[in-house]
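All protein chains but one are shown in place.
Labels run A and B following the written order; every chain starts at residue 1.
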Amino acid sequence: MKKIIALVLSLVLCLSLLTACGGDSAAETTAPAQNAQTEGEAAPAETAAAADIKVGFIFLHDENSTYDLNFMNAAEEACKSLGLTEDQYIFRTNIPEGQECYDAACELVDAGCTVVFADSFGHEDYMIQAAKEFPEVQFCHATGTKAHTQGLSNYHNAFASIYEGRYLAGVAAGLKLNEMIEAGEFTAEEAKMGYVGAFTYAEVISGYTSFYLGAKSVCPTVTMEVTFTGSWYDETAEKEAANKLISNGCKLISQHADSMGAPTACETAGVPNVSYNGSTIAACPNTFIVSSRINWAPYYTYVINAVLAGEEIPADYTGTIADGSVVLTEVNEAAAAAGTAEKLEEVKAGLLDGSIHVFDTTTFTVEGAPVESYLADVDTDPDYTPDTEAVSDGYFHESEFRSAPYFDLKIDGISLLDTAF
Amino acid sequence: MSKQNNAPLIQISKRRELPWYGPIAIRAAAIVLALAACAVVTTAFTGENPLEIYHTMWTGAFGTPRKTWILFQNIAILLCVSLAVTPAFIMRFWNIGAEGQMLIGGLATAACMILLGDKLPNPVLIGIMLLAALAAGGLWGAIPAVCKARWNTNETLFTLMMNYVATQLVAFFVIVWEVPKGAGKIGIINQTTEAGWLPQIGSYKYLLNILIVAVLTAAMYVYLTRSKQGYEIAVVGQSQRTARYVGIKVGRVIVRTMILSGALCGLAGFLLVAGTDHTITTTIAGGRGFTAVMVSWLANFNPINMILTSFLLVFLERGAGEIATNFGLNHSFGDIITGIILFFIIGSEFFIRYQLRLRKNAGKEA
Partner (left out) sequence: MDKNTPAVSLQNISKSFGGVPANEHVSLDIYRGEILALLGENGSGKTTLMNMLSGIYFPDEGQILIDGEPVVISSPKDAFRYGIGMIHQHFKLVDVLTAAENIVLGLKEKGRLNMEQVAGRVKEICEQYGFEVDPNQKIYDMSVSQKQTVEIVKVLYRGADILILDEPTAVLTPQETEKLFAVLRNMRSSGKAIVIITHKMHEVEALSDRVAVLNRGRFVGDVMTRDTNAQEMTNMMVGHPVTLNIQRPEPKDPKPRIEVEGLTVRSEDGVLKLEDVSFTARSGEILGIAGISGCGQKELLEAIAGLQKVEKGSIRFVEDDGSRDELIGKDPMEITSMGVALSFVPEDRLGMGLVGDMDLTDNMMLRSFREGHSVFTDRNGPRKLAAQVVKELGVITPGLTTPVRRLSGGNVQKILVGREIASAPTVLLTAYAVRGLDINSSYTIYELINKQKQAGVAVVYVGEDLDVLLQLCDRIVVLCGGKVSGILDGKTATKNQIGLMMTTVGGTREHE
């Protein structure tokens, strides 16, 4: 009898832990301040949502991956806010970047979906295959690069101007460095940041450069070291990379990879960390400063509404700070420099009104010279042929010619380690 | 002298002979028990109706014509790898390097598609791709076999390590051929020209793969049971000393068989890359090289039985995926169900070989 009681108790304990965890992640997703705007857009669609629409979502992993969780939460939020019932949206999790993605997309079409989303870069080609086969169904792929050159009216890419979010996060990092310099922990010349990247891919280059430029805008002497792990999710490699950067003398770490490796390494070493994908404050209460992330809910809402209304969807959709796609978490006052939140509001206003451009060519040099012209590789091809002039009006036009980032200049002040990937 | 009767309550003894229906009945009972155990676990942990879960598993496998095709395609690839490892296993050469042999075969296929994509007519290109895949897989199988034959190295460790070498080679070439730069992905190769893609039979995307593996299954059955080489493999596996005694060149048989085994793994890689995925990634084999070990063992190394065992494993996998989708449960739940069912099926083998007898006078003792 005692055993049974013990079993029941432990079950209850497990269940309560599970619900507690679930609660945490839910709280995190509703945190962004821009929600009001999202809901404002969603409101008029609610009447049409009763229509017979079915939406399919393809995710690379399941909710155990922070990357996919971010998408899953946004998808659920968008569907619920549009009044879709549970049998009107289908989640397919753990879909690898191969034929399985094509199969899953086709199965979703078989199940009656008229719009199918996929969340991982490697899904793109298989989504295109499916799009060719089912012209009446809309296929929307996040982070992809090929929609604007494919010429398919039912295949679309989406991204967000996350470089702006990272720029803001960089400002928070710069302020923290300034505070540490003032406290005499190190000199202004020693202000060096570390960055753990996944691949040497434009999305990552754009990300770390904007982060660096954000920091440099408040801490002009800052330099940065970037290392690459060759994987989007490799907890051990990310942790090792962060530790290496710390031992190289980096005073602050940020990352663009999806595991908790770098943040936990920072917490252990007591080094401030600017995070990505969402708040890591629970695991890193002493070192977490702020985190930027893409909120996909506005995009999902927009596309589903467009399908309902029978409107054309553009080949590329770039979410912005303004439409609530690019968001920052709350600043952790325990770790951030004083006045960070206020400064971030100020810079954000500047980004919104166009007085600040992240890739302002006056703020950086390449090999000692300012950049006046740059042909970017916007149209994807196996030979990486540069094709589009991206610099004009004194700044690099990121995410304008396609939604996915294509800024891949190697600017001064950033040194790259382990670039094999 | 009062002696306590401590005769064993349960006695285990080996069965001699079972009627032909005996093993079938035991396995059927195992499946029924497994389903019952799954039902208990399902209701206890999720509150879902177990019958509905089973129904969902069924629809996950056979729900639509497309699902059925995907099921058979997955069976075809898994069966192909299982057939590939079987001759080695019969020879007691523990080839757990099928994963690497598949990868390297796939890599060779992809290399031909990328490098020769626009330069050759498609039939020629496909022929070269096939040969390259067979050669690469065969080479990957031959290396540990030669070392085993020459220096009696441990083939289990060796083939396992070869998997990592293959994975790293693929990782290297993915970066060489990645599109776009820095992405760490190749994407679909020749998506516009479809050069090097296996032709589609009618409107059936996967039919060709399935037919190829069906023919291979029959061929492997005949090879193992009727050919002189198959007989040599069996003798070498049973006793290398006997093989030497009758003049079989053991080293030569080991190398020859492993080339065959590796080449067929390479064929599986070829079917994946040229037939369906049209790309190469480090994870394209998807653990099939290891699942194949189970398929082969469970089928007692009989190619015909392997159709059933590979069906069982793919069915469970597809069903588990459907459970995750339909009930919003994590994929792991499907894996739990699969684990329970496999536990019972593998466990039933014990009862086919052994019998338990309860102590006759157990009641009287108390």
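Here is the rule we go by: a contact is a pair of C-beta atoms (placed from the backbone, for glycine too) under 8 Å apart; a residue touches a chain by one contact, two chains touch by 3 or more.
Since this is a predicted model, take the numbers as computed values, not measurements.
Chemist: List the shown chains that the missing chain touches in the full complex.
Modeler: Across the whole assembly, the hidden chain touches B.
Chemist: Touch as defined at the start, partner being the missing chain; which of B:N49, B:Q238 or B:T283 qualifies?
Modeler: The single option touching the absent chain is B:Q238.
Chemist: Tell me which residue among B:T46, B:Q229, B:T282 or B:N305 touches the hidden chain in the full complex.
Modeler: With B:T46, B:Q229, B:T282 or B:N305 as choices, the missing chain is touched by B:Q229.
Chemist: List every residue of chain B that touches the chain not included in the displayed model.
Modeler: Residue positions of chain B that touch the missing chain: 1, 3, 5-8, 11, 13-17, 222, 226-232, 234-235, 238-239, 241-242, 244-247, 249, 355, 357.
The rule is short, and it goes like this: only the chains that are shown with their structure count from here on.
Chemist: I'd like the Å distance between the centres of chain A and chain B, where a centre is the mean of that chain's Cα atoms.
Modeler: Comparing mean C-alpha positions, chain B is 38 Å from chain A.
Chemist: With touch defined as at the start, can you tell me which chain B residues reach chain A in the complex?
Modeler: Touch residues, chain B against chain A: 64, 66-67, 70, 171, 175, 177, 179-185, 187-188, 191, 272, 276-279, 281, 283-284, 286, 321, 324-325, 328, 330-331.
Chemist: Which part of chain A faces chain B closely enough to touch in the complex?
Modeler: Spelled out, the residues of chain A in touch with chain B are 62-64, 90-94, 96-99, 103, 106-107, 110, 121-122, 124-126, 128-129, 145, 198-202, 204-205, 230-231, 377, 380-382, 384, 408, 420-421.
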